[in-house]
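As you look at this complex, bear in mind that one protein chain is not there, while each of the others sits in place.
After this line comes subunit A, so read on.
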Amino acid sequence: MKAPIISVTDVRKSYGRGANRFDALRGVTLEIFEGESVAIVGKSGSGKSTLMHVLALLDQPTSGSIELEGVDTTTLRGRALNRTRNKTFGFVFQQFFLTAGSSVLDNVVLPMKIAGVGRAERKRRGMAALSQLELADKARNKAVDLSGGQKQRSVIARALVNDPRIIFADEPTGNLDTSTGGVVEDILFELNREKGITLIIVTHDEDLAARCDRRIQIRDGLIIDDEAVAA
């Protein structure tokens, strides 16, 4: 069996102190393997997003440990942490988070800009990612002028432009109608199959969860069900 790409042991996350203390995660242990597609499902407020933020090293757990490719992530700090996030992760959010006034291409190349990739290289790889998502003709358009589906495809182009190992998607189809959502899902699973990118998808949508290799159900900050989905 392959070594896990992410290994989580007894992670807890609480907000606030004293009487206001709220435990969003109450001891989560799980392993995610390279190339897997994992759905994290649960009711609103159950702690899905919190778990995703902790997995993506955006937030530090209150206790417990997270290993990324066998490396304890508490040893990653500052520049090294930023580099790891930039190189390893791609993000897809329900709310897109595109800069409205900038061009689609500028939005897509942002991770490379942060990584310090040169202008020509950025443009080349940005256009390649856009072509892959059939958005090459929209490269010069302002992000605000795109339809919802086009926006989410731009976001996926941005997520994969740096060749990440893992794509985190928080409700990626939440803002899209069923057919557009379906197209976006197809793209994500194609990336998973063909490039071996690990997918970690937070969702409400049982149909989407059913397309993943694995379905992890969370309730009140605890994993209540973790099973391989019968394809």
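Just so it is clear, a residue touches a chain if its C-beta (ideal position, glycine included) is under 8 Å from a C-beta of that chain, and two chains touch if they have at least 3 such contacts; residues count from 1.
Keep in mind that, in the parts below, contacts and distances are computed from a predicted model.
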item: Options "2-oxoacid:acceptor oxidoreductase subunit alpha", "N-methylglutamate dehydrogenase subunit D", "Permease" or "sulfate adenylyltransferase": UniProt name of the undisplayed chain; value: "Permease"
item: Residue among A:His53, A:Arg125, A:Arg165 or A:Arg215 touching the omitted chain; value: A:His53
item: Touch list for subunit A against the chain that is not drawn; value: 44, 49, 53, 56, 58-59, 78-79, 82-87, 91, 93-95, 97, 99, 101-102, 110-111, 113-116, 118-119
